[in-house]
Every structure is written in C-alpha cells, then in structure tokens.
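Up next is subunit A:
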Amino acid sequence: MIIASNVSKKFGRLRVLNNISVTCNKGECIALIGPNGSGKTTFIKSILGMVVPDSGFITFNGKNILHDWLYRKHVGYMPQIGRYPDNMTIGQVFNMMKDIRADKTSKATDEWLLEEFGLNQVMSKRMRTLSGGTRQKVSASLAFLFNPDILILDEPTAGLDPLASEKLKEKIILEKSKDKLILITSHILSELDELITHVMYMQEGNLLFHKKLAELQQETGEQKLSKAIAAVMLKK
Partner candidate 1 sequence: MKTLLYILSFTLPALCCSAKTIRVGKQQPFTTIREAIAAAEKGDTILVENGTYRERNLVINKPVFLKGIGLPVLDGEKKYEIVAIKADNVTVEGFRIVHSGNSSLEDIAGIKIYNRHNVIIRNNTLEDNFFGIYSLYGINCIIENNSITSFGTAELQSGNGIHCWKSDSMRIIGNSISGHRDGIYFEFVTNSVIWRNESYNNIRYGLHFMFSHNDAYACNIFRENGAGVAVMFSHGVKMFHNFFEKNWGDAAYGLLLKEISDSRIDGNYFTGNTSGIYMEGTSRIQVEKNEFSTNGWAMKIQASCLDNVITGNNFLANTFDVGTNGSLVLNTFDHNYWDKYEGYDLDKNNTGDIPYRPVSLYSMIVEKNPAAMMLFRSFMTSLLDKSEKVIPTLTPENLKDNYPIMKRLHL
Partner candidate 2 sequence: MTRIIKYVFTDILRNKIVLGYTAFLLLISLSVFTLEDNTSKGILSLLNIILIIVPLVSIIFSTTYIYNSAEFIELLVSQPLKRKHIWSSLFTGLAGSLSCSFFIGAGLPILFFAPAAIGLIMTAMGLLLSIIFVAIAMLAAVMTRDKAKGIGISIFLWLYFSLLFDVFILFQFQDYPLEKFMIIASACNPIDLSRILILLKMDISALMGFTGAVFRDFFGTQPGLAIAFLVLGLWVMVTFWLSLRKFNRKDL
C-alpha cells in the first residue's frame, strides 16, 4: 500500500532520514520504534507529505504522493501534539474537518471514539481551554472520524488517562481487524504488545530492521516487545 524507496532527508547538516526503503501493506499494524530523534516523526511526516524528502520517493497505491495530494483522503493522522485554532470550539473543529473532507464519495463518519471519550458533552468548549489529554482525545477522534484506510498515530496514548487509553487500544484493534494499515509510534512498548503485527526499528535516521513481531519474538526468544527490543539492542 505504501512503499518508500531510498527516502533521505537532511535538516541543515543533520541527516534525519538515511536511505529508508520500506513496504507497508494492508492489514498490518506496524510499531515504529526508536529512541528520541531517530527520525520516526519525520518519516511519518514524509508519508503525510508534510516533509518533502531530499531524495527518494514514496508511493501510495502505486502513485507518487508528491503529485497526488488526494491520497490523503485515505489517511487518518493523529499528531504527537495536536494543536488547533485557539478560538474554535471542539464542535467547530469537528465541523470544519467534516466540511473540509466532505465529498460525495466519502463514507459515513465514525463517531465511536468521540462518543466513548465523552467529547460530545463538551462540544462548546474552546480549544485553548482544553487540557493536553482532551486535545489528544480530539486528535484521536479526528484520526478515526473518516474511516480511513491508513491510520498514522504518533504517540497516541501520551497524555491520555488509562481509561481513554484502553478505549483507543480497543478501537485500534477493531480497525486492524477491518484490514487497514496502522502505523504507530510509541515509547511505551508494553502497550503495543497486543496491537501490532510488525516492528520497524529506527536509529539515527537509519532503519535497523523491519520484521514481523512473531519473527522478532522467535529470534530473541522473548515474548514481550520491550524485552525483545532490549535483546536486539544488546546483540548489536
């Protein structure tokens, strides 16, 4: 579904992405793991077209995303820190997003998370008055709102209370079962165990490995993702 070929990116002198090539397919739930500053977010942003690679290219269903901005209709993105126009209310943000993405071919919106998070009771609150957690709830609800084929979640559970976190995980599992492609970055490896099928590990702009979770578990003999990763790191 998404194929990245030799994607490289520099910010000034800093090499953020170094020749990344990867293929992601439907039905996969990929954990994108790596230390801080390893290029995870930049890679995600490249897929979203927010960062333009210096060299290499990314295709979506065979089309280069550089020229085909409409592919983003099929993407739901939850940013690491979601910030919205301060003067808007939650309701207005949702309406605006629906407004922007509305077209004849779009499917019915998926407001499950929105209801589960209880956002429909606080629709008239202004964005600037919201706590970080509530903002994350808004971001998460927006990502799932349009039933996208691809979900890109950047640190989805950071700042969420345990209850909301569980709801979100439940939703991710549900979507995974619908044969979608899900990309998650997270520092909290323990919560990824039950979600993911694949693991991508990045370090200093390089993709160290990209394999199935089962393979990784087999290689390291560890069941827990955190242990498995630690084992890999030790080996190197």
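Here are some notes:
As a working rule, a residue touches a chain if its C-beta (ideal position, glycine included) is under 8 Å from a C-beta of that chain, and two chains touch if they have at least 3 such contacts; residues count from 1.
On the choice of candidates, all candidates are chains of the complex that A comes from, given by their letters.
What you are looking at is a predicted structure, and each value in this text was computed from that prediction instead of being measured.
When the candidates 1 or 2 are screened for touch with subunit A in this complex, the one that qualifies is 2. Looking at the complex, you find that subunit A touches candidate 2 at residues 9, 11, 45, 48-52, 69-73, 75, 77, 79, 81-88, 96-97, 99-101.
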